[in-house]
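Omission of a single protein chain aside, the complex is shown with its protein chains in their original locations.
Each chain carries a letter (A and B) given by its place in the written order, and its residues are counted from 1.
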Amino acid sequence: MEAFLHQVFSGLANGAIYASLALALVMIYQSTHHINFAQGEMAMFSTYLAWAMINAGVPYWAAFGLTVVASFFIGMIIERVIVRRVADAPVLTLVVVFIALLVILNSITGWIFSYTIKVFPSPFPEQPLFGPYISSHEAGVVGITLFVLLLLFLFFRFTSLGLAMRATAENAVSSRLSGIRVGWMLALGWGLAAAIGAIAGMMVAPIVYLDPNMMSGILLYGIAAALMGGIDNPFGAVVGGLIVGVLENLMGAYVVGTELKLTVALLVIIGVLIFKPTGLFGRSFVTRV
Amino acid sequence: MPLLEVTELTGGYGATDILHAVSFAVEEGGITTILGANGAGKTSVLRALCGMLRVSSGKIAFSAQTLNGKATESIVRLGIGHVPDGRGTFLNLTTEENLRVGAMTRRDKAGVAEDFERVYGYFPRLKERRNQQAGTLSGGEQQMLAISRALMLRPRLLLLDEPSFGLAPLVVQDIFRIMRAINKEQKVAILLVEQNASLALELADTAYLLETGTVVMSGPADELRQAESVRRSYLGY
Partner (left out) sequence: MHGMHANRMRWMLVAIVVIAACLLPFVLSSYRVFQFNLVLVYAIVLLGLNILTGFNGQISLGHGAFYAIGAYVAAVLMDQWGVPYWATIPAAGIVCFVAGFLFGLPALRLHGHYLALATFALGISMPQILKYKGLEEWTGGVQGIVILKPHAPFGLNISQDQWLYLFTLIVALLMFWLAWNLLRGRIGRAMVAIRDHPIAAEAMGINVAAVKTLTFGVSALYAGVGGALGAIVVQFVAPDSFVALVSISFLIGIVIGGLASISGVIYGALFIQFVPNIADEISKAAPWAVYGVFLLAFVFLAPKGVAGFVQILWGKLLNSRTRDTKRSATVQS
C-alpha cells in the first residue's frame, strides 16, 4: 500500500511536469494548429541557461525568474523570425522546420555546454516535509505547477490581453476584423509557451539530471498528455498530464517494468490517435471538401 | 467628399480577377447598398475594403486615407466595422466576451460602457444571454451579436455582408429596423451587401448593381427600385 501511494504521488509530480509541457503544446496548437516538435528542446535550452546563471553565482530564484523572462523572449523571437515565414506552408514544411529547430537547439546546447551530465539544484529542501509518500521536491513541483496554472487561468479569463489571445486562437479572421494585431498575439502565445516549458525543464532537471537529451522522453509524455486531454483544450492538457504521469508510474511498477515506460507513452499516443483523436475534452474537427 | 470612395477597383484571389473596375461611394452618414446575385462578387468587394483580397489596380479611399495595401487590423482601427457573412462569431466565448473583443482597440472606458448600454438597448435579447456561450445563440441572435460586436468599435462606417441570410422574415425586419436606427442616431454610414433586394432598396439611399464583378447600374435607391430590369430580375415583379 505504501509503495502504491508513493507511486501515485510521484506520478502526480511527474504528471505536473508533463501537464506543463502539454499546456505549452496546446497553447501553440490552439493559435496556429501546429504541433511544436521543438518544445522539449526549447525547454531544455532554457534549463541550461538557468544552470549557467546558477553556476555563475546567481541565486536560484533570481536565475529562475530571469530564465522564464529570457525564454519568453526567445519564444517570441522564434515565432516572429522563423515560424511566421512558413505559416501558410504545407504540413511537411512545417514539420521539417520544427524538426530543424529541435536539432539546432539540441546540438548548440551540446556544443556550448558539452554532453557531460550536470547536476541541477532543487530549490526545495532534502527532507520530506509533506508526509512519507512524497519528497519535498515533488510536492514543490506540484505546487509551482498549480500556481502557474492559476496565474494563466486568471490571465486568460480576466485580462483584455488574455481575451484577445483567446479570440485569436479561436478565430483569427474575426479577430483581425476587431482590430486585434493577430501577429503579435501569436508571438505572445509562443513566448508564453516557451516560458511554461522553461519552468517544466527546471522542475524536471533535478530529477533526471541535466543533459541535452533529457527532454526527448518527456516531450513524448507531454505529447501523450496533450493528445489525451484534447490537443486544443488547456484544461484537458493538465488532466491528461496528471493521468499520464500516474499511469506511467503504475504501469512501470506493476505491469511492464520500468524499462518499457516510454513504450507506454507510445501506446497511449497511438491509442488516442486511433480511437479518440479529439481526446477526452477536445472538440471534433470537420474537414471541408 | 464621400466618406468612402472606391475607384476602378480590380482584383481577386490567386491569379484570376473577380472584380473589374468597380467604382462606388458611400457618403458620410449615408446608406449605400450593393446588390447582385450569388457569385456576383459582392462579398469580394467588402473583403477588398478590409485588405483581404488581392488588388491589382484601383484605389480605395476612406476619409482621405488610402486603404490599398494596409493590413486588415489597421484598416479596422481607422473606424471601419465589418460584419462578415457567416457572422464570424467567437463561438466559445460568451456573448459579453464577444462584445468586449469588439471594443478591444478602444481606450475610452466610459465610452465603451456607454456603447454596451446602447447595444443592449437595441438588442435586449443579447443582454439576457450575456453570460451564455455565443455558440448556443440562435441564428438571429448571432447576427445581432455580430452587428453589435462591430458597433462596439464605434465605427464611422459599418460594412454588412448579407445580414438577412438564413434568418426568419420577422427577425430580418427587426434587424433592418435597428440598422436604420443606428444610422440615424449615431450617424454611422452603412455599406450593405444584400441578396434581398427589396429590403435593401427600402433601407438605402444609393444603390449599385453588381453582375459578375462589374457595376452594371447605379443611382438613388428609389430609381433602381422603379427600374424595369431590376424589378424583373431582382424584385420578382
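Observations, loosely collected:
By our rule, a residue touches a chain if its C-beta (ideal position, glycine included) is under 8 Å from a C-beta of that chain, and two chains touch if they have at least 3 such contacts.
Keep in mind that what you see is a predicted model, and the values were worked out from it rather than measured.
The chain that is not displayed touches the following shown chains in the complete assembly: A. Although one chain is not drawn, the whole complex shows that of A:58, A:208, A:262 or A:280 it is A:262 that touches it.
One of A:5, A:69 or A:103 touches the chain omitted from the figure, and that residue is A:103. The hidden chain makes contact, of the residues A:6, A:34 or A:118, with A:34. Note on the undisplayed chain: of the listed residues A:5, A:69 or A:95, the one touching it is A:95. Remark: the residues of subunit A touching the chain excluded from display are 34-35, 37, 82, 85-86, 91-97, 99-104, 106-111, 115, 216-217, 220, 223-224, 227, 257, 259-263, 265-266, 269-270, 273-274, 277, 289.
Just so it is clear, only the chains that are shown with their structure count from here on.
Within the complex, the subunit A residues that touch subunit B are 160, 163-164, 166-167, 170-171, 173-182. Residues 50, 52, 71-73, 76-77, 81-82, 84, 88-93, 97, 100-102, 104-105, 149-150, 153 of subunit B are the ones that touch subunit A when the two sit in their complex.
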